[in-house]
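For this depiction, one protein chain was excluded, whereas all remaining protein chains were kept in their positions.
For chain A:
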Amino acid sequence: MKRTKTTVGVALSAVLALGLAACGGGSDDNGGGGDGGGGGSAFDAAVSKVVNPSTKTGGTLKYVITDAPDSMDPGNTYYAYNWDFTRYFARALLTFDPKPGEAGLKVVPDLAEGLGQPSDGGKTWTYKIRKGVKYEDGTEVKAEDIKYAVARSNYTDELQGGPHYFTQYLAAGDYKGPYKDKNLDDFKGIETPDDHTLVFKLNQPFYEFDYLLTNPQTSPVPKAKDTGLKYQEHPVSTGPYMFENHSIGKSFALVKNPNWSAATDPLRKQLVDRVELTMKVTGADIDNRLLAGTEHLMLAGTGAEAAARAKILSSDSLKKNADNPLTGFLRYAMLSTKVKPFDNIECRKAVQYALDRTATQGAYGGPVAGDIATTALPPTETGYTKYDLYATPGNKGDVNKAKTALQACGQPNGFETNIAVRGDRDKEVAAGEAMQQSLAKVGIKAQIKKYPSGDYSSQYAGKPAFVHKEKLGIIIAGWGSDWPTGFGFLSQIAHSKAIKDSSNYNEMELEDPAIDKLLDDGAKTEDIAQREQMWSQVDKKIMESAALVPFIYEKTLLYRPPNLTNVYFHLAYKMYDYPSIGLQ
């Protein structure tokens, strides 16, 4: 699958702000560019190249996290960091190339021998899997184990933690899942004509199907070893590491998998002896531990907290070991098209023009926390093009244009509305306050309503009935894609079919047939360049609707202790490529 150099190039120039030519060089054998000079730590160095390339083995790589992963079951997790981390022990059918920069966006075969072979107009996808791949117990991986893994993660009542794209795209009829229907042959969405062939039968053409298969849900699970919700305690490994112990919600340790073979896995290495994760450590403590070098990586990849951020940025010796990449997240306000007066596009435009985006950026933490956003797609996704439909001088808002829009909306003196924010997220509250002040300048009186983040989508902002009842005209939220394309990003927040009774992420409740058609047609389009053009059109259509008010393309400040080797920021996972990292 080829990519459009121009589009991605534009995107990456914004993302990386560096010369991608450096990616090609390097003397290491770790798949990355390397700087050829034996490391060359510098601020943002790992965004574009491998820092400290090395083949040195040994040591214990220590991860920490403030909370706990949703599940270590590859079939039941929905965090980007876990999709990155589970590659230590779970090999999916396909994956992203373990390389820095643009190369990392390329889908490459992992368990499969090659990318999918489409037929039947994009409704059938065939994959051959590598021979000789073994589980940690020495038994060989079979095609049926991958079929079973997809079935359990998408068609059972118990495993609800991950996405359900396969339920959406596979032609599986009313298949009840392997826990209720013990006969796997009844799962018609995937056929396994032999032990090394998988044929996916889709209910519609979908030319981004290869991207779906990078999901850890396609890593094989032997039926006999499946313990359902308990499987997270010890997923059976196909990767270079396997579980030694696991105390759910506290800690676990991975050790080398003796049955992993580099001959069947050209993408990974077994550099460190052990990988450990400690959970539920406070953010400030994590920063201190990373700066002291006693722990190595923050698993969630959310970056340093305010105090540590200031410390890192004010010290040259620390700053050279830090990176400030885009996270792929867009932070925005969605204007509910079903809450008056935002059912009128002119009222929505008034908000677009009134907003002081510089103040909102400041509320999020300034330039280090993100670049000012003007589009629906962030620069990390294919289809991104830079433009600003509601440009204002210095990004500080334009009162005159806003008042003109209010006049056209029939609300010349402004109106009253509510801003929903997650009350326990300081940056979001600050952004809401900045927006409130911007809107007040044009007569829009907005009241901030705070809701708990844990239930924000399921009970409040993501529940249209609640939004209508409480008149939540403005909903502050954010989104990151499940795979780095325009479709992966926009289909979940802008397609009318994405509107749900709860956990709704199209909080605008935007129902635009033109957007739906572009997304639907784009998914059926084989030509990549044409597809990416369509994602750009969707982006523009969303902004023309004025229902999405982008704030920032989020950035984070990641600290990498200097004793780490082979560190680079992976563009597909939007964090360091964990399985590649070693220790000096």
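Things to note:
The rule we apply is simple: contacts are C-beta pairs under 8 Å (C-beta built on N, C-alpha and C of every residue); 3 or more make two chains touch, one makes a residue touch a chain; residues count from 1.
The definition used in the following text is that contacts and distances are computed from a predicted model.
From the set "Acetyl-CoA C-acetyltransferase", "ABC transporter permease", "Tryptophan synthase alpha chain" or "Anti-sigma factor antagonist", the protein name that UniProt assigns to the chain left out of the figure is "ABC transporter permease". Touching the missing chain, out of A:56, A:500 or A:517, is residue A:500. Considering the full assembly, A:285 is the residue among A:137, A:285 or A:526 that touches the omitted chain. When the omitted chain is restored, the residue from A:156, A:337 or A:506 that touches it is A:156.
Among A:457, A:506, A:566 or A:580, only A:457 touches the chain left out of the display.
In the full complex, chain A contacts the hidden chain through residues 67-68, 70-71, 78, 152, 156-164, 178-179, 226-230, 247-251, 278-282, 284-285, 288-289, 291-292, 294, 452, 454-455, 457-459, 500-503.
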